[in-house]
Structures are given as C-alpha cells and as structure tokens.
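Of the protein chains in this complex, one is absent; all others appear in place.
A and B label the chains in the order they appear, each numbered from 1.
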Amino acid sequence: MKRRVPEGFWWVLPALVVLVSLSIYPLIYSVKLSLSNPGNFSRLFSDRLFAAAGVQTIVLTAAALTVEFLLGLALAVLIDSLARGRAFFRTGLLVPMLLPPVVAAVAWRLIYNPQFGMLNGMLRQIGFNTEWLTWTSGQNSALASVILVDVWEWTPFLFLLLSAGLQAIPPEPLEAARIDGAGAWRIFRDVTLPLLKPTILLALLLRAMDLVRIFDQIFILTQGGPGTATETVSLYIYRTAFRFSNFGYAAAMSFVLLAATMLFSRGLMRVMRSR
Amino acid sequence: MKTALKYLAASIAFIVAIAPVYWLITISLKREVDQFAYPPQWAGFVVTLEHYKEAFGSSSFSAYFLNSVLLAGISTSAALLIGVPAAYGLARFEWPANWGDRIGDWILSTRMLPPIVTIVPLFLMLREARLLNSLVGLSIVYTAFNLPFVVWMMRGFFDEVPREIEEAAMLDGESRVGALLRIVLPLVKPGLAATAVFCLVVAWNEFLFALILTQTEAAMTLPVGIASRVTQYEIKWGAMSAAGVVAMLPVLVFASAAQKYLVRGLSLGAVKG
Partner (left out) sequence: MRLLFSTLCLCLAACNRTPERSLTIAVNAGVEGTALKTAAKEWGSAHGVHIEVIELPYANLFEKEQLDLTSHTGAYDVLMLDDPWFPRMVQGGSLAQLPRQPDADFVTTCTDVCRNPYRTGAYYALPYVGNSQLFFYRRDLFAKYRFPAPNTWQEVLSAAQKIGAGEKMYGYVMRAAPGNAVVADFMPLLWAFGGDVLDASGKPVCDSPAAIEALRFMLELGKYSPPGYAGFNADEVSAHLLQSTAVMSINWPAWIAAMDDPSKSKVVGKIDFIPMPSGRAPGVGELGTWLLAVPTASKHSADAFDFIYWATEAAQMKQAALRGNPPTRRRVFEDINLIAKFRAFPAQLASLESARPRPRTPLWNEIENTFGIYLSKANAGAMDPAAAMRTAAAEIGKILERAQ
C-alpha cells in the first residue's frame, strides 16, 4: 500500500480547505446551536406550525414537479418535432429560467395584484368578476399562485433537460419500431420513454432538491403569508431565526431539511454514477 | 394542419414565457397613472425614463449594481483559481481505492446543502471575523458556493482531453503545471468560459446569503435592493421594476452566450449538451 499522499491531493487541497471551513464547519456549528436547548428536538414533533410547513412544502414540491415535468416533456417533444424555428422557440422558452428568481417574483407580484395587476385586469376585460380572485393575497389561493409562478419559471429547465435527453436517443431503435409498424404514441411509450428514463430521473431529482428548499420566490411573493398559507419549511426556519430570534430551534429544523435534501442528492449521485 | 397546430402551440408557449418579462419592462417605462390603468396597456403608452432615473439616481441602486458586479467577478475568479486545479487533480492523477471519485462526490454534495442550514453559523462566523456587511466576506461565501460546481464541470472537461497530450509535453521537458497552463487549458477554453458564465450568473442571482449577510449600501446587492422595495402598503412599482429590468439584462446576455453548455451545467454535467 502506498503510504505517500497521492500527487493529486495537493492540487485538491485548497478547495478542500475552503469547503471544510465554509460548509462543514458551519454545519457543526449548527449542531451546537441546536443542542444549546435540549428541548429543541422534541419540540419538532409537537410543533403544529412545523408540521403545517412540512405539508405545504410536500404539496408544493409534488404539484410543481408534476406539472413542470408533464409540461416540460410535452414542450420537449413539441419543439423537437418542429421542422424550423427550433432555436427561436427554444431561446424564448428559456428566458423564465435565466432570470434572477427575485426579478421573476417581482414581475409576478405585479401581475397578481388583485386591484391593479395585469392578470385581473385582463380577466376583467373579458368579463370575469375578479372580486374573489385574490391570487397571492387570498388564503386559499396563495399556495396555488406560488406554484404557478414556479411552474412558469422552471418548466424551461425540465424542457431543456428532457430535450437534450430526447436528442441523445439513438435513431436506430426508433427506426426499427417504425419499420415494425408501430404508431407514434406506441413508439413514444415503449421506446422513447424507457430510453429517456435516466434523464427523467435526473431532472426530477435535481428539481425536487431545489423545490424542497425553495425560498427566494416565496419571500418576495408572500413572505410566507397570508398568515402561514405559503410558509414552507425554509420560510418557517427563516422566520424562527430572524423574526423570533430563536437560532437554536431554527438550526434543529434545518437538519430535517438537510436530511430531505440528502435523500434526493443520494439518489442523484446514484443516477449519475450509473451512466 | 397538424403542423399549423404545432406551431400555434409553440407560439402560445413562447408568449406565455415572455409575457411577464415584457410586462415588467412596460411597467418600468410607464408613468404611475398608466401603471394602474384599466384596461392594461400593452403598447402605445407614454414612455418615461423617470423610474430608471429615480432608481439609479436618487435611490441606491447604482451602489447595489456595482456591488453585484464586483461580487460576481471576484467570487467567480476565486472559484476558478481554486477549482480548476482541484478538478485537474481529480481528473489526472492516480487515486488509491477510488478516492478520487469519493472526494469528487463529497465536493459535489456540499453544493446540495440548503443555504438556510449554514446561514446562521456563517453570519456569526463573519461577524467574528468582522467581515459582515462587506464585499470581501460575501465573496468568500460565494466562492465556497461556486467551488463544487467549478470542480465538477471542469473535471468533466478535463476528462475529455486525452492524457497523451500532456505526457508528450512533459517528455519534452515541460513541468506538470506548465503543461496544464500552456497546453491543456487552451484546449478546454470553451468549457472554462461556460463554467465562468455559470458562476457569474449564480453569484448575480443569489439572494438569501446577501439578504442576511449585508446591512447597508456598502455590500447590499441588486436582488436585495429590489426586495427591499417590495412593500406591503404602497405600490412603488416604478423603481422596483426598473431595477428588476437592469438586474435581468446581464444574465440574459451571459446565458445566451453560454447556451451551448446550458444543459451540461444545469444537470451538473450528467447530460452532455
């Protein structure tokens, strides 16, 4: 066994030092913070607000992911099948994803304003009564409105990945199926989708990981409100730390979030390794 | 017929994607009375630059803009300076017992830490080091943020360059470092550029760390400045949207330049494209 340090180690060392001091050390610090009050971890189980935040996060993640996936897949197939103008459509479709999330949220806040916003304005023009359409200010519609913004912003991401995945599919199996007389839908279901599976998995895991810790857009759109209608786990942690000044409990909760993200990242690694 | 439908669907999707951005731009150019007008005016309104003048003149947005520019530049440079050698080290050298991959995976996993987990300790750490509310402090945090990404992306690019090239150069008397600098790097220039662009965009768009770790004009960034205009009671849309438009322009320009590598970057190199 070589006892010497591998030559590559010295090249990697600076990066390791930076990461250990700025990612790992804070993590350990966080553990210390959460343990400063032993009641913190038991409180996690009886905290109604935390449970509600957790449920809302799961609902948001599941809903946004499903819609973004289906729309993204549909768009990928659609744009791929166009003979001309693919680059044009693709450039336009990518815009929402490239914006700073804060700017996207600001644009939608303007759109959603119940009295002066563009959405209710347009709906009123075509005859709808918009008095009940409160979007992000209404308790029942706030979460759905936030999900809509995320769908608008991140469907392009899934579109892009799935599109690349579609293009990476070798033409032979498709040709073979076509020669065998299979219809377009059957080809899609039995040949394309299975070949696309690794990309799909990758896209879903990446997106899920980001959705679970969503913060920027909700902060701008509703700050977790009205009340706690759109308060996801990240926002509840933020509020506990910076409005109620309870850093220890916030740290304890953030480990639950970390556990969830690690689950997704573990899956992600496995998918990427298998290629 | 089917083709016409397809193009219609694609056009609708295109419009839905662009419309909110277009609306933001129009708000930033409309007078206040027109911003609240009913029915919503999409075109043909009186154009005014007063909001841009207000945002970047009397309000602090020019300071925020400068901060964002400096921050993105410094953290990207630092991340590349540290990350490229690390990527090279992982890609090129012999590692016992798969350690190279393990270290690479570990580095990547730090990217997956939710910011909210480390934010309070980082706040306290920066305060101890008296680096709170400073561009230096924030740059350090952003560098750590971007580092895993640089390592992962560049490792993929280095993997694509055959080892023989440097080996030939080293046989000719070149040192390892020289081979890297003079031979390999020029070969991965496009990949390097794409990685740099990604880091710039991430630093430019970042919000949570900047929100907590900055307190005054000295370090507040553009996203934080925009967020501070989002009030509950008064509707000051003009300055907010003007700043928003300025915030999104560099990103759109940069990202379209790196479009070719967008897929690889976003999927952490797992899908080539």
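The rule is short, and it goes like this: a contact is a pair of C-beta atoms (placed from the backbone, for glycine too) under 8 Å apart; a residue touches a chain by one contact, two chains touch by 3 or more.
Just so we're clear, the structure is a prediction, and the values are computed from it rather than from any experiment.
> Sort through B:70, B:170, B:193 or B:252 and give me the one touching the missing partner chain.
B:70
> Sort through A:88, A:128 or A:244 and give me the one touching the missing partner chain.
A:244
> Please identify which residue in A:38, A:194 or A:227 touches the non-displayed chain.
Of all options in A:38, A:194 or A:227, contact with the hidden chain holds for A:227.
> Who touches the missing chain here, B:23, B:123 or B:198?
If we include the chain that is not displayed, B:123 is the one touching it.
> Name every residue on subunit A in touch with the hidden partner chain.
39, 43, 114-115, 131-132, 134, 137-139, 223, 225-228, 242-245
> For subunit B, which residues reach the chain that was dropped from this view?
60, 66-67, 70, 73-74, 77, 81, 123-124, 127, 132-136, 139, 212, 215-218, 227-236
What we mean here is this: only the chains that are shown with their structure count from here on.
> What part of subunit A is in contact with subunit B in the complex they form?
Touch residues, subunit A against subunit B: 1-2, 6-12, 14-16, 18-19, 22-27, 29-30, 33, 75, 78-79, 81-83, 85, 89, 91-96, 98-104, 106-111, 113, 115-116, 118, 121-122, 124-125, 152, 156-157, 160-161, 164-165, 167-168, 199, 202-203, 206, 209, 212-213, 215-216, 219-220, 234, 237-238, 241-242, 247, 250-251, 254-255, 257-258, 261-262, 264-265, 268-269, 271-272, 275.
> Touching residues of subunit B toward subunit A in the complex: what are they?
For subunit B paired with subunit A, touching residues are 3, 6-7, 9-10, 13-14, 16-18, 20-21, 23-24, 27, 35-36, 38-40, 82-83, 85-86, 88-90, 92-96, 99-100, 103, 105, 107-110, 112-122, 124-125, 140-141, 143-144, 147-148, 151, 201, 204-205, 207-208, 211-212, 222-223, 226-227, 230, 235, 237, 240-241, 244, 247-248, 251-252, 255-256, 259, 262-263, 266-268, 270-273.
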